[in-house]
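One chain of protein is taken out of this complex; the other chains stay put.
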Amino acid sequence: MIVNMKREATEEQIEHVIERIKECGYQAHVIRGAERTVIGAVGSGGNRSALEALQAAPGVEDLVPISQPFKLVSTQLRSERTIVDVGGVPIGGEHWVVMAGPCSVESREQLLATARGVRDAGASILRGGAYKPRTSPYDFQGLGVEALELLREAREETGLPVVTEVMSTEDVDVVSEYADMLQVGARNMQNFPLLRRLAKVKRPVLLKRGPSATVKEWLLAAEYLLSGGNPNVVLCERGIKTFESELRNTFDLAAVALAKELTHLPVVADPSHGTGRRSVIPAMSRAAIAAGADGLMIEVHPCPERALSDGPQSLDLPAFAKLMQEIERPARTRLSNSVRA
Amino acid sequence: MIVNMKREATEEQIEHVIERIKECGYQAHVIRGAERTVIGAVGSGGNRSALEALQAAPGVEDLVPISQPFKLVSTQLRSERTIVDVGGVPIGGEHWVVMAGPCSVESREQLLATARGVRDAGASILRGGAYKPRTSPYDFQGLGVEALELLREAREETGLPVVTEVMSTEDVDVVSEYADMLQVGARNMQNFPLLRRLAKVKRPVLLKRGPSATVKEWLLAAEYLLSGGNPNVVLCERGIKTFESELRNTFDLAAVALAKELTHLPVVADPSHGTGRRSVIPAMSRAAIAAGADGLMIEVHPCPERALSDGPQSLDLPAFAKLMQEIERPARTRLSNSVRA
Amino acid sequence: MIVNMKREATEEQIEHVIERIKECGYQAHVIRGAERTVIGAVGSGGNRSALEALQAAPGVEDLVPISQPFKLVSTQLRSERTIVDVGGVPIGGEHWVVMAGPCSVESREQLLATARGVRDAGASILRGGAYKPRTSPYDFQGLGVEALELLREAREETGLPVVTEVMSTEDVDVVSEYADMLQVGARNMQNFPLLRRLAKVKRPVLLKRGPSATVKEWLLAAEYLLSGGNPNVVLCERGIKTFESELRNTFDLAAVALAKELTHLPVVADPSHGTGRRSVIPAMSRAAIAAGADGLMIEVHPCPERALSDGPQSLDLPAFAKLMQEIERPARTRLSNSVRA
Partner (left out) sequence: MIVNMKREATEEQIEHVIERIKECGYQAHVIRGAERTVIGAVGSGGNRSALEALQAAPGVEDLVPISQPFKLVSTQLRSERTIVDVGGVPIGGEHWVVMAGPCSVESREQLLATARGVRDAGASILRGGAYKPRTSPYDFQGLGVEALELLREAREETGLPVVTEVMSTEDVDVVSEYADMLQVGARNMQNFPLLRRLAKVKRPVLLKRGPSATVKEWLLAAEYLLSGGNPNVVLCERGIKTFESELRNTFDLAAVALAKELTHLPVVADPSHGTGRRSVIPAMSRAAIAAGADGLMIEVHPCPERALSDGPQSLDLPAFAKLMQEIERPARTRLSNSVRA
């Protein structure tokens, strides 16, 4: 940590900061510049929180952190990439996977038709919501345990492992019983009691990035899971909120590339929520893979115009099958210099 | 709801949309323009969710909502302003209140000193965190029940009612026992299981705006509380996330003015989190009141540089006392035209 | 400047950075920590740009600036507040001013009626656009020189000095002939050739904040004017672009308070563009003054529904007169503790 003193800081204030740095368990290195004094707090065994409070000390302009605040998720601690096993399907490493299915589980027919369709098209994991976080209390809130039962049936029939969202600590046990991977939704990324509870389950966790979370905050949310005991975490980029309103969210693929640099955990991407617009999902699916994503999560519904949630961003089964083929299509031929000749 | 058909939409697609509008319980009014057809879905008894799914129907460009999605919180439903009683202190109406106290309850001495100080300076309600949502798992997470006990003691000594955050459905009962108002933190604004649970308690709820929540989403979160049975809700603006990084958040006072136009619920503002910078808190406190806020929530700590959380944005007791005087200071004299003479 | 080396940086890379720091005209202070090495570049006479390029040197994690990049605009260089004289009306200092008028000058009748109306209500400066930056090429682009002539006539009749926008270096001369203050629009805040040209005129400049400009970038734009020779600069906050779409922009009043801390230049605020919604303009005008703004810029039109630009955010004359009275109304009575007794 670097403590940047104000230009007008007094000797007494500088001395006070040096004292506090030592009390917090660090060594203090002072650099006296032409305009101001800067003090480095060096060491690894000190109390970082206490040190950070020094920002409020008299004469301090601001504090500049030098090292990243996360540890267990960091590639600096572990250079080998983590591969998470989801009911037999590995996420991370050399391959990439597709998780597909309806936004909400609505009925037996809807779910089974979708599950068979996405499996036949090449998906490896089935997604489907049983508990739905909805902006309005008047919207469909999910079928709950009934949906979990249907997901189990779909898994038995298709062989696809299941990922589904858990919204509350109270539902963790029942969802763990049915699902192969538990999803933390974007709006719960910083629901810390939920993260602490999920750190104790024996299931992998899919951690969606919050709509206004920086990559650092996202990794610190994952740090709650790892430091609490659950090393099987998959990160999922799903778009952030920006001024651009033509699409539902701004799909931040550079965050996928950056996250893969900073953490050894697998990182997947959700172009359905990331854009909210069906017509651009194929292009963004290919882009996500090109950016290094370890997989995709895609919403599919047999009849999007009758979906109880997220119809506009759901692909129907033929569109999904087409997407699966397109993802593997090689990029367009590059213009060779000879074209100009 | 207006259904905006694509330019190239076929007659068959238009007919299909009209059919579906009727099936959803609305009447369809068709406007055929020079370039495209637009269909109005009219009526109040239909199934809005089902109607919204039409965005995914063939030939549909997009859907345009005409009426606001919230109801019970709206000034259109209730024109009289709601006044919420917090342990004897009314929020809303003609007056405004100040809620002050430490970010976290850290010790008996710290809390009691702060409580006495803010009461003497004119605060009406004591704030203090027992359960703390922290970005990093390595930061101080709050004293829990021990803090609740201390808050009760502080209330008994100072007479100030207490507001404190509840982070999980599991803690709702115990926090309700101790607190006069339960706070939903910004990161939990869309924690819907928590909102549904709080709709059933007999305590007022302070609902902080999420860092990336639009005013509409904020009001819909409040709608969860009202529609679930709790009419005593106070909204709190506390800053949103934007590109500007010089301050911790962008304090959105126009949202206070807008919210007061759209809802009858009281709206307060938190310049401590809203800016994160002690030096601008007095100016922004005055601005919040001028914008129409029904109250302020301000972080105060006897020794900010030793605070276990949010020291940089906490005022010490003398600074808080000074702020309380400044809030009431009249604005600077306006330049009269005669100055130019 | 602090150079933060990577954990894995080699001795050779550290030595290379130290050498380059010296070549750039600074002294290098090395702090070797438990995990990494940090190097401070100290001194005031060096080449900052060359130093910044070191971020690209091998082994460097990142660079952390310690001092602000602006100079002449800074309160660190000049503690006395600047007062800018606009045709006899001072901006800055103890008073605040109101600049009002139509978005665009549309006709003689429209302008004169507005000018008389705003003067009678208490405005001190007349605003009105002759050259209009419009998002679409099919929208009204302003009357140009004809509008400048009308503004001169309005000034002669009402005695109000005039502020109007200049969009291009080519128009600087003609606009300077007619206007008392030249406005740089938000979208031109970083039009550097325009700023360099305006640094040479004998008129004060009103510099609007860009919709995605940080406060630092705004102050650096002002630094172009001061360093080029024009000390008479008024800053104007007019809203930034964020995810919130209910209002046209997010009006950032904390930026006003922050700017007044960082610079000695006067800072005014434009609640018309800042919110885009007529109903909240009075509240936000009062809030801006309370936040410390040195003045307001407000759009007024005799018949907003026939305005050729920005009608929805324009006040009509009676609404403006009412606003002028409200700005001076004292804030609502504070709830005393005795209320609870």
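Order as written gives the chain letters A, B and C; numbering starts at 1 within each chain.
Just so it is clear, contacts are C-beta pairs under 8 Å (C-beta built on N, C-alpha and C of every residue); 3 or more make two chains touch, one makes a residue touch a chain.
Computed from a prediction, not measured in an experiment: that's the story for all the values here.
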Which displayed chains the unshown chain touches: A, B, C
Residue, one of B:Thr10, B:Gln76, B:Ser279 or B:Gln325, that touches the chain absent here: B:Gln76
Selected from C:Leu220, C:Val280 or C:Leu296 as touching the chain missing from the view: C:Leu220
Touching residues on subunit A - with respect to the absent chain: 88-90, 94-98, 119, 122, 124, 159, 212, 214-216, 240, 242-247, 250-258, 261, 274-275, 277, 279-280, 283-284, 286-292, 327-328, 330-337, 339-340
Contact set of subunit B toward the excluded chain (per top definition): 2, 4, 7, 29, 31-36, 38, 40, 42-44, 64, 66-67, 76, 212, 241-243, 245
Chain not shown, touching residues in subunit C: 20, 48-50, 52-58, 69-71, 133-141, 167-171, 187-188, 190-194, 210-212, 217, 220, 223-224, 227-228, 240-241, 278, 304-309, 311-312, 314
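Here, only the chains that are shown with their structure count from here on.
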Category of the chain touch graph - line, ring, star, complete, other: complete
Farthest chain (mean CA position) relative to subunit C: A
Subunit B and subunit C: spacing of chain centres that average the CA atoms, whole Å: 29
Rounded Å distance, subunit A centre to subunit C centre (Cα mean): 37
Per-residue overlap in subunit C, given as positions that touch at least 2 other chains: 212, 242-243, 245
